[in-house]
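I have a structure here, written as structure tokens, and I will follow up with some questions on it.
Removed from the display is one protein chain of the complex; every other protein chain stays in position.
Order as written gives the chain letters A, B, C, D, E and F; numbering starts at 1 within each chain.
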Amino acid sequence: MKSAAELLDELQGAMPGVKLALATNPSPSAQHSLVVAAEDALRVAVYLRDVAGYDYCSNATGVDWLDKETTEKVKTTRRVKKEVDGVEQEVDETVEETVKRVEPGCLEAVYHLYSMRQGPHDPHPPLVLRMRTANRTDRVELPSLSPVWRAAEFQEREIFDLYGIVFKGHRDLRRLLMWDEFEDHPMRRDYVDPDDFEYEPTPHDEVLKRAEEHRAKLAAEGAR
Amino acid sequence: MNLNAGWASTGWTSTLDQIFVLVQHRVAELFPPVLQPWVAMILGVVGIVAVFPAIFALTTVLERKGLGRMQNRLGPNRVGPYGILQPMADAIKSLTKEDIIPRSADAVVHFLAPVVLVVAIFLGYAVLPVGRNMVLMPIDAGILFFFAIGASTELSIFMAGWSSRNKYSLLGAMRAVAQMISYEVPLLLSAVVAIMMTGSLSPEAIVAAQGGFSGVLPHWYVFTPWGFAGFALFVVAALAETNRSPFDLPEGESELVAGYFTEYSGFKFALFFLGEYLGMMSIAGYGITLFLGGWGAPFSFLAFIPSWAWFFGKLFLAIFFFIWLRGTLPRLRQDQLMNFAWKFMLPMSLLNLLVAAAWRFLGEWLGAGVGAEAIRWLACAAVLGGTYVLLGRAMLRRQKIGPRSYRYAE
Amino acid sequence: MTLTAYLIVAAMLFALGLGIALTRRNAILVLIGIELMLNAANLNLIAFWRFGAHAEPMTGMLFALFSIAVAAAEASVGLGLVIAWFRHARTTDLDEMTRMKG
Amino acid sequence: MAVESNLKIELGKQGVFVTTLNELYNWGRRNSVWPMQFGLACCAIEMIATTMARYDLARFGAEVFRPSPRQADLMIISGTVTKKMAPQVVRLYNQMAEPRYVIAMGACAISGGPFKQGYNVLKGIDRYIPVDVHIPGCPPRPEALIHAFMTLQKKIAAQPLTGEERPRHLDASAQGEFPVPEPGAHDLEPPVNRLVWPLPAPTVAAPAKEGA
Amino acid sequence: MLGEGILKGLAETAKNFAGSFVSEERLTTVEYPEQRLPQIENTRDFPFLVYDGDDAMAGLRCVSCQICEKECPPKCIYITKSADKKPDYVGKAQFYPTRFDIDVSVCMSCQICVEVCPFEAIKMDTEFELSTEDRFGGLILDRHKLAKSNEYYHQIHPTEAAEVDARLAEEKAKVEAKAKAAAEAAAAKAAADAAAKGTADATAKAAESAAKSAEGQA
Amino acid sequence: MTTAEMKSGIDSGIKSYLPPVIEVEAENELLEVAMGPHHPSTHGVFRMDVALDGERVVRLKPVFGYLHRNHEKLAEGTTYLASMPYTDRLDYFCSMTNNWAYALAVEKLAGLEVPERAEYIRVITAELTRVQNHASAIGFLMQEMGASGTPLMYAFREREKILDLFEALSGSRMMCNYMRFGGCRVDLPEGWLERTKKIVAELPRFIDEMEALLTGNEILMARAQGVGVLSPELAVNAGVTGVMLRATGVNYDVRKVDHYGIYDRFSFRVPLGEHGDIYDRYMLRVLEMRESVKILEQALPQIPDGPILDPKSKPRGFRPKPGEAYGRIEAPKGELGFYLISDGSGNPYRYRVRPPSLINLTILEDMCLGQNVADVVLIFGSVDIVLGEVDR
Partner (left out) sequence: MMHAAFFLTFAVLTLAGAVAAALLRNLVHCALSLTVTFAGLALLYLSLGAEFVGLTQVLVYIGAVAILVVFAILLTRGSGSLPRQMLSSSGWRVGWLAAVAVGFVLVAALRDAPFAQSQGNAPVVSVKEIGQALMGPFALPLEIVGVLLTVALIGAVIVAMPEKPMLENPVLKNQMPEKQGGAE
């Protein structure tokens, strides 16, 4: 099978203008991935399935990337007008300033593809296909790849349930694991557990904190 | 209560054989003559009502232990010595357990269903000869009586399923009734051969007709080709009639929870349990009467053992066979079960009727003699065996089933 | 007991059967009524056989047997018809059946 | 060996020479405890293993696993009760006929166990229904289940039929049906049935038993 | 032929039925409360705390480092560290737990606490008969209930315990050698040093207990 | 298919594999049945909302989540090692293979080497796991068929022997928590290999017994043959793996494909079915047990001496470099994968289990529609799932 980089070239050749990028993976596993834009995902997927031979979608899952706030010190060189030796001149000046940047987070759907028709004795790493939503709150739609691979049907429902990504074109997008009345998306990293810390005989760390909060709350209610 | 004319033996063996009859007579004689038949009747009823539930209790524990043995384990053995008191504990528990009547259920019918079942099944024992001269109601049409009573148990099952107002129960009941009606036909037809050969519907006459011996071997119907086929068909149909494995769909149905008695608890459930086992024992009793020589001894030299001992011995063997099947076989599906009844059991039992008739007339044409007997035997056996093989093969082929071979990838 | 007693029971049963057949709207109940009337007739046959002068010793009894057989056939066909009609018209109501006539 | 002879004496005494109705009643119901065919998770496999040849729960007359709650006496909560499953469990318990018993088998059933911090895991089934015997372990060995079964039998044997201590099913004022929690937007409603869950005050840490 | 497979199956169950009366292979039941399966050495159930010597609380090996508390996957351990210190088996002054609770209603018997413990203080027990009617009292094991002697440890896991003892003895020997060297050096320097003497005393005590446990093993 | 043809295919729409739609005449007369979540036939807590037209299934919706124990969420809040015991509780029949799959993924993520002896131990335990899983799966399938427990009892009789081996090795019968990143936790105890050899030598006799009891049984054949048929195309597209896939005739066994562990050192064959029905799945399990025995017979005498753990691996403070890895193995129920994303801390940033049981259920609806309701139970049983893994 072709490597991810080779496939990227092939896809760009076959479908000019397709929005694709390669995301390298620095770990020893070296399973690099293709990041595909939502609007192109379906035709890329069909190409991968029917032409490139990735007829088997092993795994589909979501990842939640929180908004990342980074602070870095940036040296900027600007041209400033300065009086040098009494004469106003334009001088390059290097200023070090702290820049706060908020990298917007996103929800990501990751698909691991293999080929079954490639023959049973050909080990190849999975092709990782990733799609990203625009943000984590209101623009969380992605095209469903379950029409291409049925295997993604339940897994996309699970991603919808736990991460809240809405898959357009899924034939039956309902919650998979939680009950229908449930409103949260618990696998998101900012999900807050329900408060049920009545009896915690061996609490520590965060649990201890929350158990104490719970006790304080109940005590306050009792006092009232 | 007339003594059987063919009974010539005397002495202690005959006393032992007739001990229950004698006791019944002696006790009845204590009463004024007008009441004597009634007292005798009541004694007989008490005997049946005492003995068969006791056997039922024993059967439940034997079944659990027997199944256990087949499955490499011990089974109940801690309640009383060897677990023998297990059924008592179960009975106490069931009697004292809360009796739930579902809110939407039809309370009267819900209550009547198990009662009707148990009463009907007890009635079936009235004409069953459990030993020489040991039959409660020696009526002429005894076998018909049994089948008539057996047919009415279906109604109680329907009542149970319908009155629970639970869709599992109703569906289970409908299935049970359909199954029982379907298998009643081959059950009756397979019993008819024995009736035909005896020329009587009376169970006692049928037992008497199988009473003689050739050398040491008895003249049981099961040792003739038609008798064997009839017996086999009767056993299969009886399994289905009593909802035993592999035909236990109505209750063990994995998609229907517990079938028609899903909503029953406590005492009423115990009654269903009782009715089911009593039904199994009574149908086994009739099978023994029709084909296995009833209370007759299997060898002439064993005739000194009391007749009732033989009957109950055979009954326990039959029960063991039921347990054995239950421990081995998976369950059929409803449509396959129906198919089997109509497409295999029915033709086979009809053919068996013909073969039985042929046997009779061949006997007349060919006359006596070892050679003639052998020809008759082989001809009948060949027809039945051949049809069995062909019909079986056709059934398997129609359903496209059979053994398979598999390929491997290196 | 006398013959008359049995005959009176049969007559009352017949009247009840007739009543059911005449007043009920449900086709199955009407069939039940008809069955009751047939049974009343059977009871008559048996009663007459039992108490009659036995010129033909078994006629009454055999007649009752035949009648039972015929009744069974009638019931099966009748109920089959009702079910077939139900499947067609989704009702077992006789009044509605007549209304749909034509 | 002492255990064996004691047991035999006890059985002989109560099985054959019954003295009181009370004893007979308790003897009957403790020797005929039919569990409900009901499994939840990992522990269910050990529960099945307990009924299998090597451990053979049948020896106690308890292999009659009834599929219908109406005919069952014992509910073995064998495994994690999730919040999605909890209403069903309570409903099934409500369908059982008295006298009924509950064994919470394994850590998850008692307290949520290793999964207790999960958002969908109920922290112990005793928040909604009364539990008779708890077996810790993850999963408990089959022998541990048999031990719990014997603990339950002992508990039944010790119950007087009258007075304050009488079992629930003989107490007309006792609760028969237990409220079934409803699935809510974030959690079960209510998250705990205060009438069943007897914890008097929320405890952060259990009182240390120094010098116990 | 129709029925052949069924007959074969019947023969198989009959074989097992008959076999159950004669062969142990075919009757595998172990009647639990009276008979027990042979104890498998590696069996683990719930953790316990090992102590040396006779006094359970004084001999606890646990130094309250709280690693197990942190590493425990379901967080079922609760430890309170003491304010004062007491010497451990090599004589080093260590903290000890004033409270050590394990909630067995949560414990998943994974053995990770044993793996991460650098002091061989927590080991896995084989006791499983813990079923109880008491939800709140019966399922929290405090340090008194948890503390079990090294002899007990040798009883349930003989091979492992012997290895542990050997390792501890080796470590101790190393420490002793070091202490000896230090003591000699100190003795060479000064005749009487109260601190050194104290250490030697503690070492002697630890050696005594080690000897005792060795006896227990024998 | 050429690229050009394919392109026209893209333009004209996507070829999807969807369950058949069953026409119903009278919509209002359908019987709606909720099978489960507590139901005698479902393996644990699972619900199927079934609509029946008579006895025929015309609609079926599986409902999951009754055993959703938040395994992934918990794993993301704790260390890498602490998730290992939790993997035991995924597919609680096969803790060894679960351990292995997780260890494999972490080894890929962190670049750890596994010593040879540990690889052998892994193969041996995995194949023992496969044998006991398949035997129990057959037993449970027969239970669905109403066989009053006998096959299940026989299966569990053998399973107990294998569990004894696991207990002697790891200390626990079911929840072994035995493998570690880069090897195994403890070495084999004394005498373990001999006992294993003895038990493995007896396994063929047990398989023969099971086959004598079941394979030729007409009732089994009648109920299993031609029921729950799955086509190979649908199976591949729906990501079905394991016995379910191979019963349709597709030759895909991760042991052969990925050459993970040391499986290419052993000669074994992959049995393939033709019909893709319940009977094929049953037979394939039997045949795979025989192949596993073959692997065990080869592996047991060959096992070398040596270390069992990569020295780079340590129980505490394990922090792989940022990156991600997807590792998979052939678990008894199908392809079990773990997908891990590391952000360089001690806890995985994303921890995902690819559960074969869940994905093999994708085609449950396809297999059941149009079938008799009694067969639904069997079809479900023949998939061989464990709810712990389905819902995680």
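Throughout what follows, a residue touches a chain if its C-beta (ideal position, glycine included) is under 8 Å from a C-beta of that chain, and two chains touch if they have at least 3 such contacts.
Computed from a prediction, not measured in an experiment: that's the story for all the values here.
Of the listed residues B:T224, B:N339 or B:N352, which contacts the missing chain in the full complex?
With B:T224, B:N339 or B:N352 as choices, the missing chain is touched by B:N339.
Pick out which of B:A40, B:L171 or B:A303 touches the chain that's been left out of the picture.
Considering all chains, including the one not shown, the answer is B:L171.
I need the residue numbers on chain C that touch the omitted chain, in ascending order.
Answer for chain C: residues 1-9, 11-20, 22-26, 28-29, 31-33, 35-36, 39, 42-43, 46-47, 49-54, 57-58, 61-62, 64-66, 68-77, 79-84, 86-87, 92-95 touch the chain left out.
With the missing chain put back, which residues of chain B would touch it? List them for me.
Residues touching the hidden chain, for chain B, are 109, 139-141, 144-145, 147-152, 154-155, 158-159, 162, 170-171, 174-175, 177-178, 181-182, 184, 199-202, 334-339, 342-343, 399.
Following the convention adopted for this analysis, only the chains that are shown with their structure count from here on.
Between chain A and chain E, what is the gap in Å from one C-alpha centre to the other?
Distance between chain centres: 45 Å.
Could you pull out the residues of chain F that touch at least 2 other chains?
40, 65, 68, 70, 73, 85-86, 89, 150, 153-154, 157, 160, 175, 213, 215-221, 251, 253, 256, 270, 391
Could you check chain D for residues that touch two or more other chains and list them?
As it turns out, chain D has residues touching two or more other chains at 7, 52-54, 56, 59, 67, 84, 111, 114-115, 117, 119-120, 124, 138, 141, 199, 205-206.
How about chain F: which of its residues touch chain E in the complex?
78-79, 81-86, 88-89, 150, 154, 157, 160, 164, 167-172, 175, 177, 185-186, 189-190, 209, 212-221, 315-316
So in the complex, which bits of chain D are touching chain B?
Of all residues in chain D, those touching chain B are 7, 11, 15-16, 24-25, 27-29, 31-34, 52-54, 56, 58-61, 63-64, 66-68, 70-71, 73, 95, 97-99, 169.
In the complex of these two chains, what residues of chain D are touching chain A?
83-84, 111, 117, 119-120, 123-124, 183-187, 191-192, 197, 199, 201-206
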